[in-house]
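Notes follow once the structure below has been shown.
One protein chain is absent from this view; the other protein chains keep their places.
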Amino acid sequence: MTGLEELKTKILGALPELDVVIGWEQGYDALNATPLFIRKPEDVERLIIGPLCAHNLATYLPGLKDKKVGIVVKGCDSRAVIELLQEKLINKDNITIFGLKCDGVVNLNKIRKKIGDLGQIRKVVFDSGIITITAGETDHQLKFSEVRMDKCDTCKYPNALLFDHFIGTPDDRQNGIEPEHISDAEFEKMSLEDRFAFWKQEMSRCVRCYACRNACPMCVCRDHCVAVTRDPHWISQENDTADNWMFQMIHVMHLTGRCVECGECERACPMDIPLMLLRRQMNKGVRDVFEYEAGIDPQGKPPLLTFKVEEDNIPEREW
Amino acid sequence: MSEKKFLKNESVIPFIEGLAGGRKVLVPVCEGDAVIYRPYRKDCRLELTRMPTISPKDATFPRTETLMTFKQAPVAKTEGDGEGDSDAQPKLELTETLPEEKVVVFGSRPCGARGKSIFTRVYETEDVKDPYFIGRRDNTLFVSIACAAPETTCFCTSVGGGPADTTGSDVILIPVDGGYVAEAVTEHGAELLQSDLLTSGADKAGEAEAVIQKSMELLGDADDFSIAREKLIELFDNDEFWFDMSAKCISCGTCTYLCPTCYCFNITDETAGKSGKRIRTWDTCMSNMFTMEASGHNPRTSKANRLKNRVGHKFSYYPSLHDKVIACCGCGRCIKSCPAAVDIREIVKSAQEYEDVNE
Partner (left out) sequence: MSMNNPYLPEMATINEVIEETHNIKTFRVTLNDTEKMKNFTFEPGQVGQLSVFGVGESTFVINSPPTRMDYLQFSVMRTGEVTTKLHSLEAGDQIGVRAPLGKCFPYEDMKGKDIIFVGGGIGMAPLRTLLLYMLDNRKDYGNISLLYGARSPNDMAYSYELDEWFSRKDLDTTLTIDVEFPDWKHRVGLIPNVLLEMNPSPENCVAVTCGPPIMIKFTLQALKKLGFEDNQIVTTLEKRMKCGVGICGRCNIGGSYVCKDGPAYTYEQLKQLPNEL
């Protein structure tokens, strides 16, 4: 991501017409970014962009429906904005999009896994594919490719797909991208029994905090989620594997043909459950059956939000 | 404090295995990239250097706990016995299910173990005693590892704790070169240290002290959160302030579920056929449902209202009711694991420093 000064200038220019512009600022230390809600010109000074800006800010849009909102988006984030527009969950007239070109974002869990708890972080420098973290008196050097989010390994859409202002120069990265994530291939080699055993283990540590749900830009039911209602009483409040699994299945099924693979669910999960594996598997099914990818075309119809008497790829009858 | 002993690194596993006599042993293990407490198994990925992702409160306040079970007793045929009982309704049998399991948690941090002291002031009062929490608390021992490398999210010293705080722990282990200096905090803790695996640690006292001293230096100066009690009440009706503070909050329950001191719960019934159970599960004040009344009225409809309650409860309401004790251990989990990096320290500081420009 480049062009911070250009972005600041453009936001300052648009701000008088907007209630708020959502970007990122540095969080509690040099390794953390956090969403920034810009309301006054002086707030713009705090804006940052770069590999720490992982949050998909589109998550906030449905909650700010009646406001004039500016939003800074990476390629994947812009797909969430498009999908929200496709489903008429937000109104484009109220939204000003500042599009970025993204070179990938960091997964903090991967860093913790590599070097443990970091202690007092003093400085973080990204340079030529190397991230140098100064914690205490120690410098840790890591390859960016080893600590970026999984979604970035296979990213086809580094540039914002929809924007009012594009910052910098778009990146052409259509080639050389692995079509599938490595772990998906490994997962598919497993027997059904092994897959079930795998998920049972993973789901057993879910605490049902609903971070995955609330971080998801497409999970728009929020306060009316079936996971917390007694009527219908589909899921118990029991925090056991079966109910956790049921909740996660409901979540993923509700995203069928809608998930843009921004990875926010997995990033938000404090228990590090590989939720994206579920979503990638489901999206693969949607691609195979409907030849559709969510959040690419603002005019496109999500396959499960429309109805065809005869689906092209679903043989319903023998004749 | 009792005498200092030494547990060398190679003896940690045998020591944990030795604890198991009659007790369930919970240890921090790495699953995915998260560190969670699981019952000890030989093949588990023990993780003693990172702060566990989740607090150890599950040991004394489980995510799900059965309070009682009920079943419909079969109705005895009373036809023609002349007692007029023929239309007697089926009787319900109610059985309370009190915890009896003995547990030891190995590898908690002092801040995590401290959490249950915050519970006790609410769960064990003159008027009411929660037999489930009290039962588990009295049957659970904590062997805590003092904190040698606090993170940027840590602020235990600002809320009454410290890297080697003993509140809530039975044994404190201080990491030193080659192992841990062990000290018993309670009599039960002293019993745990009666193991042959421990040697004298008297010669390592200085090293242990230096570790804690270093940790204190890294933590830096403690913040003074005492005026938050009044300030948060003063700001209660300041919607703009809470709107700003909560803008990036996504209203999930991560902060409350990972928190060692968040003690709120839900009670619900679950049935299968003619029997069922009444369970209690963790609940979160960050959820809209938490305060939703049957009539549809909700005193906390916005995330701003709800965040205000979380911060207010910890830094104002609770301290006002309980000898000024802040209901927070400063472990920083709510900051570190928040998907939006909402920082409770910043909110409290902003409240304390707030000046009304209109005044």
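As written, the chain order gives the labels A and B, with residue 1 at the start of each chain.
Going forward, contacts are C-beta pairs under 8 Å (C-beta built on N, C-alpha and C of every residue); 3 or more make two chains touch, one makes a residue touch a chain.
Here the structure is a predicted model, which means the values were calculated and not measured.
Please pick, from B:S2, B:S117, B:T291 or B:S350, the residue that touches the omitted chain in the full complex.
Of these options, the touching residue for the absent chain is B:T291.
Which one touches the absent chain: A:R46, A:K65 or A:R230?
A:R230
Kindly state which of the options B:P39, B:P131 or B:G220 is in contact with the chain not pictured.
Touching the chain that is not displayed is residue B:P131.
Touching the absent chain: which residues on subunit B qualify?
The missing chain touches subunit B at positions 67-68, 70, 87-92, 94, 96, 98, 122-123, 127-132, 134, 233, 236-237, 263-271, 276, 278, 283, 285, 290-297, 299-300, 305, 309, 312-313, 316-318, 320-321.
The working rule: only the chains that are shown with their structure count from here on.
Quick one: subunit A and subunit B, Cα centre-to-centre, how many Å?
Roughly 30 Å, centre to centre.
In the complex of these two chains, what residues of subunit B are touching subunit A?
Answer in residue numbers: 30-34, 36, 49-51, 53-54, 63-64, 149-153, 218, 244, 247-248, 250-254, 256-258, 266, 268, 270, 279, 281-282, 284, 287-289, 335, 337, 339-343, 346.
With touch defined as at the start, can you tell me which subunit A residues reach subunit B in the complex?
Interface residues on subunit A, with respect to subunit B: 20, 27-29, 32-37, 55, 59-60, 109-110, 112-113, 116-121, 136, 201-202, 205, 207-211, 213-215, 222-223, 228-230, 236-240, 264, 267-268, 270-274.
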